[in-house]
Each structure stands twice: as C-alpha cells, then as structure tokens.
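A single protein chain has been removed from this complex, and every other one stays in its place.
For subunit A:
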Amino acid sequence: MAKAKRARSTAPPDGGWGWMIVVGCFLVTICTRAVTRCISIFFVEFQTYFTQDYAQTAWIHSIVDCMTMLCAPLGSVVSNHLSCQVGIMLGGLLASTGLILGSFATSLKHLYLTLGVVTGLGFALCYSPAIAMVGKYFSRRKALAYGIAMSGSGIGTFVLAPVVQLLIEQFSWRGALLILGGFVLNLCVCGALMRPITLKEDHTTPEQNHVCRTQTRDFKRVSPCSILTNKWVQTCLCCSLQQEYSFLLMSDFVVLAVSVLFMAYGCSPLFVYLVPYALSVGVSHQQAAFLMSILGVIDIIGNITFGWLTDRRCLKNYRYVCYLFAVGLDGLCYLCLPMLQSLPLLVPFSCTFGYFDGAYVTLIPVVTAEIVGTTSLSSALGVVYFLHAVPYLVSPPIAGWLVDATGSYTAAFLLCGFSMIFSSVLLGFARLVKKMRKTQLRFLAKESDPKLQLWTNGSVAYSVARGLDQKDEGSVAMAVPGYNPT
C-alpha cells in the first residue's frame, strides 16, 4: 500500500492512457444513454404483443431513465469504495442481465422489473464513475475530452436506432433484446480500460480529513477488542462518507445543485414535445422526424466543438460563464418557440437549441470539477445526476397536462424557458455576489492595520499567481484568519 502511494502520484497526464479512458467513457455513454433512447423503438412491438396502449409501455423508458439518475450516487459510492474498474464491470453485468431476462418476459410487469429496474441500476453503476474518471486524467484539455466522451449519446442514438430496427425485423423483439444484452456487456470492456490513477491532489488533506484520521487513529489505539471494532468500522464509514460528501456544504455547490434542478426541469420536455408541436403547426411527419434528426446531429457537433472552444486559453477561465450562457440561450430559444409556426423557422431553432444543449451537457462535469476538485468529482457527479432524476420524471407529464389544459403548447414552453433562464441567472447572480464580496474584503483589508495589509498584499499576489486553481477562497482564508468563506 505504501509503495503504491509513494510511486503513483502524478499530475493529470492530459493524453497517453487518457485517450483510452475517453474511448471507454464514449462507449459507456453509447451503451447507457443511447440504449435508453433506443428502448422506445421496442414500444410498438410491446403494444402489439401485450395489447397495451402507449402510456403503459412508455413507463419502461421513464423507469430506466429515473433509475439511472436516482442511483447515480450509489454508483459513485461503489466505485469509490471498491474500484472504478470493478464498479463499472459490475454495472455492465447487471445491465446485460436485465436485458437478457427481459427477452424472456411474459408480461409488461416483468419488463418493468427487468428492463426497467435492473438495467437502470446497472447503467447507474457505470455512468457517473466513467465520467469522473475522464476528469481525473485531463486538466488542460478537459472540456474537449468531455465533449468527445459525451458525444457518445448522440452518435450512439444515430447509429443504434437503425441497427435496433434491423434486429427487431430479423429476430423479433425477443431476439433483439437478447442481442442488445450482449452488446451492453461491452460495458465490462470499458470498465477494464479504467485504470486507476492517484493524483497529487489526493494527498492534500483538508481539516475534516485530518480530524477524521486522528479519530480513527485514537480508536485503533484504545480498542483492539471485537465489540469496539464494530464501532470503529461504523465511525470509519461515517467518517469516510463525511469526507466524501463534504462538498455538499459548499455554497458554490449548493447554488450549482439548485440551478441544475431548474435546468433539468426545462430541458427534457422539448425532446418529447417537439414532434407533436411541429405536427400541430402543419409540418408533415417526415419533416418533423427530420427536425429531430437535426437536433440529434447538431447536439453531437455542439458537444465536441464547444468542448474544444472552451479549452482555448482565452475561454479557459470563463468556462463557468460559458456554461450559464449556453443554458440561458437555450431558455431564450424556448421563449421564441411558440412564435415559430412553420418549417423554415423551426429548422434554425432546432440547430440553435441542439448546439447549446450539447454545449452545456459537455460543461456540466467541467464546472462541477472546478467547484469540488477532482477527488470528490465522482461523488459530486453522482449527486448532480441524481438531481436530474426527479425533474426528468416530473417535467414531461406536467408539460403534457399544461398542453391539455390550455389547448396549446405556449404555456408549457414558456414555463420551461423561464425555468432554464432562472437557472442561468441564479448562477450568474451567485458569481456576481462572490466577486462583490471579494472586492469588499480587499477594500476592508486595505483599510485595517499594516500587518494585515502585508498579508492581503501577499494574498492578492498569491491569488493572482494561483488564479488558475480556482482556490481564491482558500488562499484568502489562509491569509486573513477571521475571514469566513460562507
């Protein structure tokens, strides 16, 4: 253990095996997000075979999506305590078991359980650890790496949709689910690629970490007996959980969490209601399907190009601003949507919305990493994706109810637009408040005694030198003893 700790701490390689990790994460996104979207292709077959209507079969998709997001924290806990490789391989086995059992289903309830719960749980165990791993291997080219990794969902949907259709035609839905289960087993290959890496940052110990370690050391000294070792294990677990989830108390993270709730509420109904809205304004079926394909393709382009863009030196320090800009622009697109009543107007809307949708999806892990650092990234991403779950579940039915109650799509789209704009305004506001506090603090510090002045002069110089690390609060705290970060 000591050997490993001593020999392996490095800086993020930004290349080399990192690109294999990106490939692995790309495959994970294909096998989880793209397969989830392709499950809806089976619905017509399920409706015919089990003689149920669309609403009953659509539950399968909601259950999978919900389970993937709700159990994301579980995925990060498992991968933190066992290892990323074991966690993802376990998830892959679980997901493919769910699909294989689903191919033998004799009723829709069986499908809810196997295809919905088991497969969703398997996906959850894979998704957030894989994304966190990319963050550990990259720092300079982080956004580009994430862009390539997240584009898997778009490219995967594009490629898998006709393949799944072909499988259903050749083997009927049972055979297609069986073969899809085999395909999803490739998650184990992705898991094997995720070689663990220990970074220099992992050795820096914040205060809570130190307290936790002294506590466990005390316990070790005092109680060698078995009764008290149970307590030691419990406190160890509690301590480690406390350590892992210490970021939950950071104000920055709380602001991000609230904004993610509103953003997830806003973004999901469009994929459900764009086609019905287009049909209601007089666009034909093929043109509406074309709109959805444009949305998907431009989503992929937005993922990769925005990732590359925000890695440029000029934009690197403004990733946060780029993120809230992308979310805000999507909200504005929503507000304009009720006014777009023909195909030539809906096509640019699809392009714009798709591009910025891909853009902010790429930046979510980047912004989270900036706020919590790479050690807690896995757990933080678990929490962030967990917060996606409830809005994803709740938002399309609420939008549907609004459409039925008012008789038009305007109210639903306006609500989603305002939700996304509120999310981005909240982030902008929080950043503004932070800046104002800093300038206020510097102003106050300059007015007080020369010793502190020296310190603050030092801290100003210190913070300028370490500006890229985004640890301004920490540096000011070290310089001015009485300063409270919150």
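To be clear about the criterion, a residue touches a chain if its C-beta (ideal position, glycine included) is under 8 Å from a C-beta of that chain, and two chains touch if they have at least 3 such contacts; residues count from 1.
As a working rule, contacts and distances are computed from a predicted model.
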Protein name (UniProt record) of the chain left out of view, among "Response regulatory domain-containing protein", "Golgi pH regulator", "Embigin isoform X1" or "Histidine-containing phosphotransfer protein": "Embigin isoform X1"
Among A:95, A:111, A:131 or A:178, residue touching the chain not depicted: A:178
Selected residue (touches chain absent from view) among A:95, A:188 or A:274: A:188
Residues belonging to subunit A that touch the chain removed from view: 3, 6-7, 48-49, 51, 89, 169-172, 174-176, 178-179, 181-183, 185-186, 188-189, 192-193, 195
